[in-house]
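Rest of the complex left out; these chains stay put.
Chains: A and B, in written order; residue numbering restarts at 1 for each.
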Amino acid sequence: VRSRLIVRCADRPGIVAAIANHLFWRGANIISSAQHSGEQFFLRMEFEHEGDASEGFDQVARQFDMDVRFARADVPKRMAILVSREEHCLLDLLWRARTGELFADVGLVLSNHEDARRDAEAFDVPFVHVANGRDIREHAENEMLEHLRGFDVVVLARYMQILTGGFLERLGVPVINIHHSFLPAFAGAGPYERAHARGVKIIGATAHYVTEELDEGPIIEQDVGRVTHADEVEALKRTGRDIERAVLARAVRWHLEDRIVVDGTRTVVF
Amino acid sequence: VRSRLIVRCADRPGIVAAIANHLFWRGANIISSAQHSGEQFFLRMEFEHEGDASEGFDQVARQFDMDVRFARADVPKRMAILVSREEHCLLDLLWRARTGELFADVGLVLSNHEDARRDAEAFDVPFVHVANGRDIREHAENEMLEHLRGFDVVVLARYMQILTGGFLERLGVPVINIHHSFLPAFAGAGPYERAHARGVKIIGATAHYVTEELDEGPIIEQDVGRVTHADEVEALKRTGRDIERAVLARAVRWHLEDRIVVDGTRTVVF
């Protein structure tokens, strides 16, 4: 069995020793270990073991007042993908999941349009259409929650509808979004149009966890690409699509590998 | 003699032919040529010739209602550098000018601190100290204008004082600034501190022409560097210094080579 342990607590001497001793005592072999000491102490360990590695760890956790999470590394997370009309991120995630690059069980593609149905089905992933929009938000979100029951993570692969705070709370699992700008620049609508008007020489994309406040959630990953004066808005969008799908794929992979710990408005990415 | 011709006008058929015919008739050999057709037509040509290549061009210019600029490619521009306490950009520009990578005659380093005196003098460049600050702005700017008379371009190499619109107008030559963020993100003061607080994964720097509105001038060049959760503000500043000096050096070089045409809030960089 391969598992991961994610720990967060106030920093003080003895934490690593206590954790390593516990794992050694449980017969585990540590495969990789990373830690970060900022205002708090963060640690991620991956290890191989038999039986239940968490057994008895509550005593260590209590001693150091830890937030603790054990996760199985050999069980794929159940993932749902939401998409509107732009399919580049969706197609990329489906392809990476098929090759095994993303260790996930993609069980649903949900869209407020019909465009993505064919691609989803070509990859043997169930597709459902749920209309959404300002005037039918409540109804749409109720229906979506039905479909999203039982998933471990939801990915917004260019899903262009707002998700309310109530929806996020009832959903209860992490939601990862790809925003098509280099946040905090050009938050909100029309980032490529605004980037063109400002005359920037580099555009970007940002993957972040979704919170109630639009485009303000903790950033997981960003990347950029170079543009020139000769690039009209359409060229920015074309360059941007490649950045978006690469950034989202990395963010999703790191999430699936339990590499991300949210630290207020920031993330620790091991 | 090697010269450059920069043209800007409304786009219509025949412009390139008219310009190429003029240069051919003047005995010039075109070395490089680049054009951009957006809402307007922009062109930059570099050519070798004898005598005055601009003679008789006013007729072509009138026919197409052109903005025209002829510039000598074999005469260095006279450049002054303003700096406060951080010397990385200054040192980099001085070194590049010495190696000939920047084709400029650096005639002055002006600072509101004494720190840079030694480096300037090690490169045999005159140094003057002019105190500046909110309360002595007018006096300072008057004194600076005295020193800056006769320069073709002024570079702000991390000069941390505001230049007023009146100063810029009386100066009358282009001023290039390096801002230590990826504009429009983190305009204004403390960009690294704010980038750290927001938890961005990439930081950047922006070289732009200075206008009356702070950090709003036309962007010449930008670049970025990757940071992680482990990088505190000091680490961002260290990474940022390398980006700043590289971006500023490129912007200055392109300006010295007459590659930049301002187009409203944007720049064309040939």
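One rule holds for everything that comes next: contacts are C-beta pairs under 8 Å (C-beta built on N, C-alpha and C of every residue); 3 or more make two chains touch, one makes a residue touch a chain.
Everything numeric in this text was worked out from a predicted model, so none of it was measured.
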item	value
Overall number of sequence copies in the complex as this file defines it, 2 displayed	4
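The rule is simple: only the chains that are shown with their structure count from here on.
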item	value
Between subunit A and subunit B, centroid-to-centroid distance (C-alpha), Å	40
Complex contacts: residues of subunit B adjacent to subunit A	36, 38, 182-186, 197-202, 204, 218-224, 228-230, 232, 263, 265-269
